[in-house]
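Reviewing the structure listed below.
The complex is shown incomplete by one protein chain, all other protein chains being positioned as in the whole.
Letters are used for the chains, namely A, B and C, taken in the order the chains are written, and counting of residues starts over at 1 for each.
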Amino acid sequence: MNEAVEQLLQRFGEAVTEWTQVRANEVRLTVKPTCWREIAQYLRDDPLWQMDYPADLTVWDTGTEFGVYLRLWSSVHNHNVVVLTSISREEPRIASLATLYPGVDWHEREMYDMYGVIFEGHPNLKRILLPDDWEGFPFRKDYLAEPSGDPLHGPQPVN
Amino acid sequence: MIAAVIQFFEQHPLLWTFVKAVVLASFTLMIPLAVIWIERKVAGFIQSRLGPLHVGPHGTLQTVADALKLLLKEDIVPDGADKRFFYIAPYIAFISTVLSFMVLPFAPGWVALEMNVAVLFVIGVSLFNVVSILMAGWSSNNKYSLLGGLRAVAQLLSYEIPMVLSVLAVVFYTGSLSLTEIVEYQVKHGWNIWHPPIMIAALIYFICALAEINRTPFDLPEAESELVSGFNTEYSGMRFAFFFASEFANNFFITAFAAALFFGGWDGPILPPIVWTFLKVFVMIFVFMWVRWTPPRLRIDQILRFAWQLLVPVSLVNLLFAIALGVK
Amino acid sequence: MTYFIDGLATLFFGMLVTWRNLWRPKVTVRYPYQKRPVPPRYRGLFYLKWNEEKQRLNCVGCTLCAQACPTDVISMVKLGKGTNASVSEFTMDLGRCMFCNLCVEACPFDAIYMGPVYELASERRDACLFRITDLAQGGEEAVRKNIETIQRLMAEEEKAKPAATHPAGGHAE
Partner (left out) sequence: MPVSPEKQSTLSTVEILSQGMVINVGPQHPSTHGVLRLILTLDGEQILHCEPVIGYLHRGLEKMMERRPYRHNIPFTDRLDYLAALSNNLGICQCIERLGGVEVPERAKYIRVLLMELQRIASHLVFLGTFGTDLGATTMFLYAFRERELVLDLLEECTGARLTYNWIRVGGVPDDLPDGFAEKVLAFVKVFRQRLKEYDQLLTRNRIFRSRTQNIGVLPKDLALAYGTSGPVLRASGVAYDIRKVDPYEVYDRVEFDVPVFDRGDVWARYLVRMEEMHQSLRIIEQVLRDMPDGPVQTKLPKIFKPPAGIAYSRVESPRGELSFMMVSDGSPNPVRVHIRAPSFVNLSVLPCLLEGAKVADLVAILGSIDVVLGEIDR
């Protein structure tokens, strides 16, 4: 695992801002959003990594920025990798991984649905859980939940 | 008194026909009530349940209550439906069933219409059923109904052929197209089922009968997990009741027909003939239900392949055997 | 052809299973007439425990259960204060209750429990609202007695208070 991380650091250098070995077979990487897709592709294709299983992808809102979380697993080495990055709230854009991993397709759609993060290069980026005519992105921290007349369309009081 | 009544009807044959028609039609309407109750009880017991219990003793009146409810329900016709066909389809199904009951001998002399080509007649009128299903499926203007209707037609027509061929084996064997004569032949010579070619014919008939009355391995037309309810999805109230009644009356008829063809009709010791007919019919209905509640259903292409690749050739060969062995 | 024979054979084996089950005892419980026994841990309708010895409800109105509730089911009005406190109102809106048991676990006084009653459906819209008289063990009478007891204890405490102001006095109780 260490060797693999070293090679990754050599390859991407500055782009990986931080890494920690959480467990024997788990690494947590913090990367810059600019080479999000490149790193994912490297992790998938490099024989030392072979992270062929997209386990999870999600976004969270800290109030100042959006964090992006990607978790991969390798069926060959049984390694886990958590890749973290953060993107700006004003212009939330990040490269889509849907063409690399078809499994994150729906995750990315859901995150677009809930946070309005634009996954660039996604083949079918539209709302998935909410109705197509929903206004706003409800999981953002500043989303105001106001009662509206129509219970099916439009914001609802949370709680 | 009875003699006077008989004489009266002999003088007015038209009236007598009318009485027979009314009796038959109401019999066809009553039989489903019993068959459905048995079905529900058998299904319940097989599935570790109790089945209907509350209306009447052991729930015997449950189906009557259900029928009354259906008759009182609002008659809904979908907007886009082809109204004329939608209206008459259930009645065609029902009439075809009543017509086939017409030539069925329940006991010596107990037959509404003594016909020397009864078997041919039955095969002919049972095809009306296919027409009604197609009409219902098409006119409902519902995609599920349409799929169900098309499946039903493909299936019923495919299975009609081996069924007719296996019935023909009996006809050649006994040398008659009249059901009464077939039964009388069996009373004299023993049941048809004990003769090898007829045994195979009976097996094929049994399988085809399952398909004809849409029972489980072949219940595709109304596969409720896929097509909601198949061709009768859009029907409700009385029209649905007629479809339902004709289906279960058909169930009764097809077993009674089998009893006449293979199991000697009313033939049997001690008990009166009519009891024997009903006994045989209900045993067979039970077996049908038993089969129905056991296996999963086949897929439409598997069903058709089964009919055309196996049943048709086998029944053809079997027919040749029956001719070779049976014709006098 | 082998398919066909295999099909018939396996169908027959399957029918043996259904035949066996035809004669097994049935599992149906004829619900409105018969009822299943409810295990002791069953989480049904709440009750407030009545303490026969002290002639009061165990509840002291500390609102720990209300704080533990994820959906704000519980609201109460405290009666009295200190060790002699109880509740005069205790309302649960079971329309939003998840029967999650968190309030029962939160209670340090063994005051609130979930009982075996599960038939809570009603044709009235306000039937979700359970007041203290519906919840307390012993119903209205218990509530009345509870209030009486608390008021009596409060009065006793009031009486005892001047005594407590004496320099030698401490917490007598």
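Definition applied: contacts are C-beta pairs under 8 Å (C-beta built on N, C-alpha and C of every residue); 3 or more make two chains touch, one makes a residue touch a chain.
Since the structure is predicted, the reported quantities are computational estimates derived from the model, not experimental observations.
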| item | value |
| --- | --- |
| Interface partners of the hidden chain - shown chains only, full complex considered | A, B, C |
| Full-complex contact with the absent chain, from B:Gln47, B:Thr60, B:Asn141 or B:Ser236 | B:Gln47 |
| Absent-chain contact - pick from B:Thr28, B:Gln62, B:Ser158 or B:Thr216 | B:Thr216 |
| Chain not shown, touching residues in subunit C | 3, 6-7, 9-11, 13-14, 16-18, 20-21, 27, 39-43, 68-70, 98-102, 105, 114 |
| Interface with the unshown chain - residue positions in subunit A | 52-56, 58, 60-62, 67, 69, 71, 73, 75, 78, 80, 82, 84, 101-107, 110, 114, 123, 128-131, 138-139, 158-159 |
| Chain not shown, touching residues in subunit B | 43, 46-49, 143-144, 147, 216-217, 219-220, 223-226, 228, 293-302 |
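Heads up, the rule we're going with is that only the chains that are shown with their structure count from here on.
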| item | value |
| --- | --- |
| Chain at maximum distance from subunit B, centres defined as averaged CA atoms | A |
| Subunit B and subunit C, separation of their C-alpha mean positions in angstrom | 57 |
| Whole-Å separation of chain centres (CA-atom averages), subunit A against subunit C | 44 |
| Whole-Å gap between the CA centroids of subunit A and subunit B | 61 |
| Contacts with 2+ other chains: residues of subunit B | none |
| Residue ranges of subunit C touching subunit B (in the complex, touch as defined) | 1, 4, 11, 14-15, 17-19, 21-22, 24, 26-28, 30 |
| Complex contact set, residues of subunit B against subunit C | 42, 44-50, 53, 217, 290-291, 293-295, 306, 310 |
